[in-house]
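A single protein chain has been omitted; all remaining protein chains appear in their positions.
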Amino acid sequence: MARYSILSLARNALTGHRDWPELWRSPEPKPAYDVVIVGGGGHGLATAYYLAKEHGVTDVAVVEKGWLAGGNIARNTTIIRSNYLWDESAAIYEHGLKLWEGLSRELNFNVMLRQRGVMNLAHTEHDVRESIRRVNANRLNGVDAEWLDAEGVKAFCPTISISPDVRYPVLGATLQRRGGVARHDAVAWGYARGADARGVDIVQHCEVTGIRQVRGRVTGVETSRGFIGARKVALVAAGHSSVLAEMAGLRLPVESHPLQAMVSEPLKPVLDCVVMSNAVHVYISQSDKGELVLGAGIDSFNSYGQRGGLHVLEDQLAALMQLFPAFSRARLLRSWGGIVDVCPDASPIVSKTPVEGLYINCGWGTGGFKATPSSGWTFAHTIARDEPHKLNAPFALDRFTSGALIDEHGAAAVAH
Amino acid sequence: MTGPHRLPAGGRIDRSRTLAFRFDGRRYTGHPGDTLASALLANGVRLFARSFKYHRPRGVMAAGAEEPNALVLLEPGPFAEPNLRATEIELYDGLTAESVNRWPSLRFDLGAATGLMSGLFVAGFYYKTFMWPPSWWNRIYAPAIRRMAGLARAPREPDPEVYEHRHAHCDILVVGGGPAGIAAAHAAAAAGARVMLADERPRPGGSLPDGPERVGGEDGAAWAGRMLAGTSALLLPRTTAFGYYDHNFVALAERLTEGLSPSERAGRPRQRIWHVRARRVVLATGAHERPLVFPGNDLPGVMLARSVTAYIHRYGVLPGNRAVFLANDDSVYAAAREFARHGGEVAAVVDLRVDGTADADGLPVLRGAVPLRTLGRRAVTGIEIESEGAARRIACDLVAMGGGWNPAVHLFSQSRGMLRWDDQLQTFVPGRSAQAERSVGAAAGRFDLEGCIAEGAETGAAFARELGFDAPAPSALPERPHRPAPAQTAPPAGRGKAFVDFQNDVTAADVALARREGMHSVEHLKRWTTLGMATDQGKTSNINGLALMAAGLGVPPAEVGHTTFRPPYTPVPFGALAGRNIAALADPVRRTPMQDWQEANGAVFEPVGQWLRARYYPRDGETMREAVARECRAVREAAGILDASTLGKIDIRGPDAAEFLNRIYTNGWKTLAVGRCRYGLMLGEDGMVFDDGVTTRTGEHRYLMTTTSGNAAAVLDWLEEWLQTEWPELRVYCTSVTEQWGTITVSGPQARALLEPLVEDIDLDPAAFPFLSMREGRIDGVPGRIFRIAFTGELSYEVNLPWRRAAPVWAKLVEAGAVPYGTEAMHVLRAEKGFIVVGHETDGTVTPVDLGMERMLSSRKDFIGRRSLARPDSQRADRKQLVGLLPEDASEVLQEGAQIVETPGATPPVPMLGHVTSSYWSPVMGRGFALALVRGGRARHGDRVWASATTGESRVRIVDPVFYDPEGARLDG
Partner (left out) sequence: MMRIECPWCGGRDETEFHYGGEAHIARPEDPDALSDEAWADYLFMRANPRGVHAERWMHAQGCRQWFNVLRHTASHEVVAVYPMGAPRPDHPETAA
């Protein structure tokens, strides 16, 4: 792996950048691997990277039906935070945030993490109560959190309107200063490059069409490029998890929904932090390129279509006008959709399955991007050791039977 | 004359009027009908902008929506519009615009220093550096990158203009008012179909007014006007169809104040978003000319060939004096001829194709030649080409290029139609449709005028026939004339930066670098280099980029494919999409009958669902705590009145109503007598508390259910869902009557005395009118109902009156001495009694058992959620349970949301036992108190634990959650 630095960049500039190697190889799949990871998105690539790096498992293939990192990692709003209400969530997301904080150096690939602070706004007395509850829980869990009143919100984010003359005025906000944004594609590319350098085969344009089992034990996957044997198969395909699980005869507590996002044309810096509002249903940040990046809730219906309705965007822009009336004259440049897999408790599944050697990682809903490192890290542990790490043990499939759900709806239903 | 480049005659401008405007502080003039770009070109302005990354000087390249370079900030102050294309801004008197992304000025831009470092700043460079030392990233590198980014300044002031939305249905929506679109609209409307025609330009005609083309001997623009004048089609000019969604839903943005100065716009909505549901859609969106990729192709003075013709014909502007035409398509020859015909000198037509056969009409032609680079620093002074193996320079002030044409397939692709690579045209054209639409004319890759018109007319008529209208049978379309293929896009031959994406400064070398680094997918190419991600969304760049990638990989372009076309086609203001549902209109306000009185008497409100409820009624100088304490004391010692109109009320009737309630509620309902009330608890099927309220049997087969204010609609939906989808055999009907009954709760030891004078025929004596019963009668002469239910623990009468008759009774009660109390006092009073509020003591994870309400769970029947209570997690002994808390410091009111921990000052992660759900000052106890959910809390009464809050840690004692009158002695006054 060619090391990246300002020196290597300068050296290559002298030779017209003709000598940069490919970030990853494009190998033909081998007949069999120790582990086949189904899904070459952020979580799958992170899983492969940590399998190789942390557990020495390098006989690994990541098979991806389209182009690498083309799913939700390519189409999210890049928000990173760990200020979740429940202990289990706070632990796994905080572990992720710590990984994020060292990720550029770890990967020798600048993922452009910007810890500019994430505010979650409160608009009603109920919001205030629940927000303070979450701040208190976060602090006791070692997650940085502050409560700001309306003036504090204005001081932290001068562009926002705290006018009382709107339907749901801003009463305050929680603030996680370590929260922020990162360059979403770069995360996946960095993991892919790191995994490839450690021997992982990344196989693009290879669609899994079946999961082969013998006596309750997985033996490999059928693909559009032939059968690939595997001692262990790890499904990590976000919106398509149900389709893959069905190949193994499993039903999941998951529904796939469109989640839309959009950006404005690039503008000079005007918004330094991330602002999220559950009550009026919008979240916004400004990218390093200057685009205002917005998202909100999912479209209501099941879909694999990577697109939703215009009314969802119109509603969230109307919400935005309450918070940032000055952005009325900014212009929508681009909107798009992804497919998110949503669990009934708005928490993920990182788990073994009833099929021996088959593992599943799904259900991250609208919050998967920020979890990329910890999802991969805990999933790699689960696959390598055939048992969950204590961080992801609560996120097992059997919680839906026992009833031990981790219900983040109150704190995280809409905005991620 | 308005500028040295204005032709003495011609153009579709009004030369009788002169408009003054400013660009970057300098004053210029133009005419009505000009765009900002045409007026500046007429004035000899060539430098319009600086590019995004290298801050290279840029001029205007195109004449329409595809313009990548000439972005400006229009107007200062509240009317500012960032990043508008000068080619689309209609000139008005007093217009003020400035260039963007330069400092201190357009001519001397310090940002251009980045151009000197461009050897480092290649595609994706930032991923490879800025990592050392690590602490510099957040402090130095990232803020520097951020400052460099962005185009125009963001608007800072609230938008003074308004926008509206409109829904429309039509038989046939035609997008694009060029020859094909007009013909389609005309034919369909003639057959009787309801037709809408959306065209992005101020006047219809599409490309016709851009050139010399005539339709059957008639002036093209005149033909367009005549065709439309004679139809019933609804013509929407200045209207861009920007998004094509499912089920033939197309969104249009109509610009209503274009060409008007801010002062002339007053009173008009600025834009109107149309939501159009069309049975059929005709896409006549035309085509964009492709630039050529060669070194220095971004210098001001390099333009698209047809755009040069457009400036001549639409605006009477000759954009240069001596031009070199670079032809990769026969249409460039026509552009050269028009340039010469209007007084320009054609230095050469450089045809990239060796086998070109177009008629040069006497112009000097060099076939099989290639451009090597442009000459000049801030604008073109010449071009170096290679012809017959030798390089030569040609002096010129204009380079007009035509690389071929890209059909505007954006909407087609958004509709999920499959694109097909066309080798002949060297671009993508519409292939298989996914919805009821058809592309016609240039949008379908057809470029002969006669054929476009015929195809449009045929499609309009065919769609009309499909929809049952009587339209003439199809006639054979003319053959597509032979059109020599453009040369394939090849890597540029000369040295220097050859731009593919002009706005984002993506060069041919960047595309090659992306390929070397393994970014072979067209999506990777886009993301690695930012190709096609600028504000023009790659209208001029995407095809060239993917063709270069294909050439580099040695595969056909079809194999590389294309990126997804995403709405909107051109940018739309956020405010337009938000429409009118903003500020105070963001959500309807539901008003209670007493709200006028409450507003007039200084109540402080809080939003509850869509309602605003009076939270407290401060008297002169009172703080909230003082007001709430006074209101509480009034209820405990005398009588208060609460506006309870917002509680949901659902009339449930039918012979199976009791059975239905039995299934919905956790407790039993079959024994409830007529006229009696009962508290009910509703669970989700997951066993968690969903809602609560009192339901009264008002007749043999009739019940009145009350719900929490915020959940009223959700509960009605819940009831209907079970009735219709699971138990259709139950004969039960549910009707919301929330807004039929205004509700006044009269509560306190003097409640009866206060109410009695107003009640004619109901005996209020608790002996005759026991707790949890209902009486009907006349209140203040109006037929109404009174319920004996109490959320405060005091003697209470809940009076229901017809909505419009409630306010006078409220006023009379106040006059008689009742003290109005708000939701805050209500909360204090109910919490003193240990009564829960859904949303305070519950959060979707709390079972009735957790709340100590086991007695509410009937064991003699099934009910929704019952089975879930038997799951292992629901049975855990250490679940969080409802308790009371008393702060050791009696003067303290705990923070709601404080977390309960065993010991103070522990190091995180600290195990949490639960949290404070409600916390108040109790006037009757003279101390702070709270309700909380605490792990295993019912077994811990008497224990000392700590409440950890943002304000500090407090020692608290766990107690029973009923603080006041646990025996219920006060219920009957």
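So that you can tell them apart, the chains are marked A and B in the order they are listed, and the count of residues begins at 1 in each.
Keep in mind that, in the parts below, a residue touches a chain if its C-beta (ideal position, glycine included) is under 8 Å from a C-beta of that chain, and two chains touch if they have at least 3 such contacts.
Just so we're clear, the structure is a prediction, and the values are computed from it rather than from any experiment.
Touching the missing chain, out of A:Ser264, A:Ser303, A:Ser328 or A:Asn361, is residue A:Ser303. When the full complex is taken into account, the listed residue touching the unshown chain is B:Ala434, out of B:Ala20, B:Ala266, B:Ala391 or B:Ala434. One of A:Val36, A:Ala122, A:Val203 or A:Val254 touches the chain omitted from the figure, and that residue is A:Val254. Looking at B:Glu161, B:Asp686 or B:Glu896, the residue that reaches the missing chain in the full complex is B:Asp686. If you put the missing chain back, the residues of chain A touching it would be 240, 242-243, 246, 251-256, 300-305, 309-311, 344, 400-402. Where chain B meets the omitted chain, the residues involved are 167, 245-249, 275, 277, 416, 434, 685-686, 717, 720-721, 724-726, 728, 862, 866-868, 870-872.
Everything that follows uses one rule, which is that only the chains that are shown with their structure count from here on.
Chain A and chain B have Cα centroids lying 22 Å from one another. Contact residues of chain A toward chain B in the complex are 4-6, 8-10, 13-14, 16-18, 20-26, 67-68, 70, 74, 87, 91, 104-105, 108-115, 123-126, 129-137, 139-142, 146-147, 159, 165-168, 183, 185-186, 189-190, 204, 264-270, 280, 287-290, 307, 309-310, 313-315, 317-322, 325-336, 344, 399, 401-405, 407, 409-410.
On the side of chain B, the complex with chain A involves touching residues 52, 80-83, 119-120, 122, 125-132, 134, 137-138, 142, 145-147, 149-159, 165, 243, 245-246, 249, 251, 273, 275, 509, 513, 516-521, 523-524, 527-528, 530, 533, 535, 537, 564, 566-568, 571-575, 577-579, 581-587, 589, 606-608, 686-687, 839-840, 843-845, 868, 871-874, 895-899, 901, 908-910, 912, 915, 948-950.
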